[in-house]
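For this view, one protein chain was removed and the others were kept in their places.
As written, the chain order gives the labels A and B, with residue 1 at the start of each chain.
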Amino acid sequence: MTDASDRLTHDLFNGARSRRDMLKLLGIAGAAGLLGGPLLSGRAQAAAKHFTWGTNADYARPEFLAPFLKASGIEVQTSLFADPSEIITKLQSGGAGVELLTDGSYHAQITYDAGVLKPIDTSKLKNWSKLIPGFDKAAGMIYDGKTYGVPYAWGTDSMVYNHGIVGQDVDDLAILFDKEFAGRIAMPNGLFESVVVAALYLGIKTPFAMDKDQLDAVAEVLIKQKPLVRSYWNDIGDLKNLMATGEVAVCWGWQPLLEIRKYDVDVRWTHPKQGELAWYDAAFLTRDANAESEAACLAFIDYLLGEQYGAMIGKDIGYRTTSTAAIATMDGKLVDSLDLAKPDAFLKNAVWWTSPTNPAGYQAVWDKVLNA
Amino acid sequence: MRFSRYPLITGGPWLLLLLTFFVLPIAGLLLLSLSPGNGSAAAFPTLDNYRGILDLASGRPQVLARTLGVALGVVLLATLIALPVAYYLAKGVRSTRLQALVLMLVTVTFLVGPLIRTVSWRGILGVKGLINTALTSSGLLDAPIMALLYGRPAVIAAMTYNSFPFMLFTLFLAMRTIDDRYLVAARDLGASANATFWRIVMPLAAPGLCVGAVLVFVPTLSTVLEPEMLGGTSGRLTTTEIRDQFFHALNWPLGSALTVLLIVAGGLAVGLLAALLALFARACGRVGLSLGSGGGR
Partner (left out) sequence: MKRPRHPFLLLCTLAMLIYALVPILTVIAFSFNPLPFYAFPITGFTGKWYAALVADPRIGASLLASLGIATLVALLATLLGTLFAFFVVRAQARFKRLWVAFGFLPLVVPVLVLAAGLQVAFVELGLPLGYPTVIIGHTLYTSPFVALMVMAQLLRYDERLDDAARDLGASQRQMLRHVTLPILWPSIRSGLLLAFLLSFNEWAIAFFTGRGFNTLPMLIYSMARNGLPPSVLAYSALAVACVLLVAGMILPFALKLIRGRA
């Protein structure tokens, strides 16, 4: 403990601190000063018969997990979050006990930088070869030549419009910034997405690695757009409501939005000429996993890429699987409705949505827009 | 000596719990707020974060002022709603059954968690919400009022909704303990109903008002739900900024500095609120009422 403490003190005063080190230092100071040592040194013994998956409620519906328990005898416990950034913050502080994690391409770099991940030995995955070609080396999952994430669901974020109101086919992001639709535009609030959308609109080639001038240009466009925007949406339920009631005519949205077609709302997905954002949600192994739970997690990843899981999420919640094995079992209508027959064609205009190289700079732009 | 005066027995357990578990996070917060933010080249103790957030050009001081203003506005609204009701229930209604019924109806709504309580306002204020549907279908309006939802009015309506019961309960309790004989005496001495209320009831209920104000102000200051769910493009408040800095930008030093600022501002506002209410109570008539942390009588 003293060694670590010395090192941290040294780091601290040499200006090379990470937040984790800072917390460690505080923790040591606190523990030493207040209690003279840890109260308890209990560490839960992770057994291979269960592990904890940090994910959101939809991916972990009980009916999606039941077949795995039945086949393998391994119980999947869950730690449910609303946004991956929450569980990353929790993992960073330690003791979270989450061994497997769902995170998106749009956030993976931040998670990797936070130092909470462990590489995955893909040779141990028997369904690795079932991935749709391209997903085995998609942007955001490989660092230092090692694979950290296994994509199991994917889609794009793009412009969606209500055809009945707009009255014509559109493929130009300009209408998101058009006075004609003042008060009937919705843009996303989370994950710097609006910043990236504005970059696409401006034709910036590196929307995730913008320099200062480009960020300034984006801020200007977004501030100019702000009076036209009805709402910066936070949850897809809000957006569904806005689009279904006709309150908003055109928005930047994501896939579950199309569910409202079931209720006779003529919303249409676009492949804008300026591009759209392709994402995947992947399973990541965390440093909380030990050898035993790692084996259980890998077995579960195989299940995610197997025949059953992908077909179930496609049918019940409208998510696209990355597994060719699952697609093979799905009926043709479902495959067509999810554009799973030719993913390449669907992704023609898309760029892989990765986390920005400089989150603080992106946040500063978004702050400026929100505070304007 | 009676037990309730022993500081160790009364204050000991709570303060010990705080010293064990609460000092560490707070110390960490302070230290983090003094360390350089992401991408900064400064050395450890630095005021850069504070300089950054106090810079008027960043818009943050304005957001902080707005945050405090909204919270104070909510306190005012909650008081306006709760004051007549508490008075009526405590002194106007003889039936404890009715008192219990009204208070219980209000309490029960809290079992519906804050998320749903907040989201439900979309169904009321939206373009196809309750109000607009009623107004347009009855022919009173041709077009729905867009400004009801997604903006500060909706945020304030929901924040008040989520917090006014605290004011109601404390005021009711405070007024119920006022001895009816005071009111009788006031009337016998020829005081009007108004004078009785302002010169007897209000000063005696002042501790309740003060505590209620804090109970409303404090959670309102630290909530992110209402501005996120109902604020549209104008939902920015200091708490949502803090959340973004901690979770999205992963800039904990800046987030910590913002938090420290909010804590200081919130603490000052609570102190000011208590002082103002004490003044108010005195102005209402009775001198020497003890409020806040004063030592009893």
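Going forward, a residue touches a chain if its C-beta (ideal position, glycine included) is under 8 Å from a C-beta of that chain, and two chains touch if they have at least 3 such contacts.
This is a predicted model, so every value here is computed, not measured.
Chemist: Looking at the whole complex, which of A:I142, A:I236 or A:A372 touches the chain that is not displayed?
Modeler: Considering all chains, including the one not shown, the answer is A:I236.
Chemist: Have a look at B:I26, B:A65, B:A147 or B:L276 and name the one touching the chain we're not showing.
Modeler: Answer from the full complex: B:I26 touches the omitted chain.
Chemist: Of B:V74, B:M202 or B:L221, which one is in contact with the hidden chain?
Modeler: B:L221
Chemist: To test your reading of the contact rule: which positions on subunit A touch the chain that is missing from view?
Modeler: 23-24, 26-28, 30-31, 34-35, 37-44, 52, 56-58, 61-62, 77-83, 86, 89-90, 93-97, 235-237, 240-241, 244-245, 256, 260, 263, 317
Chemist: Determine and list the subunit B residues touching the chain excluded from the picture.
Modeler: Interface residues of subunit B facing the absent chain: 2-7, 9-11, 13-15, 17-18, 20-22, 24-26, 28-29, 81-82, 84-85, 87-89, 91-94, 96-97, 99-100, 102, 104-117, 119-124, 126, 128-130, 133, 137, 161, 165-166, 168-170, 173-174, 176-177, 180, 183-184, 187, 193, 197, 204, 207-208, 210-212, 214-215, 218, 221-222, 224, 239, 242-243, 246, 255-256, 259, 262-263, 266-267, 270, 290-291, 293, 295-297.
By definition in this document, only the chains that are shown with their structure count from here on.
Chemist: What does subunit B use to touch subunit A in their complex?
Modeler: On the subunit B side, the touching residues are 19-20, 23-24, 27-28, 31-32, 35-39, 41-44, 58-60, 62-63, 119, 122, 126-128, 146, 150, 228-229, 232-233, 235-236, 240-241, 244-254.
Chemist: If we count contacts the way the header does, which residues on subunit A are in touch with subunit B in the complex?
Modeler: Contacts found on subunit A: 12-13, 15, 17, 19, 22-23, 26-27, 30, 34-35, 83, 85-86, 89, 110, 114, 183, 189-192, 226, 229-232, 234-235, 237-238, 241, 245-247, 358-364, 366-368, 370-372.
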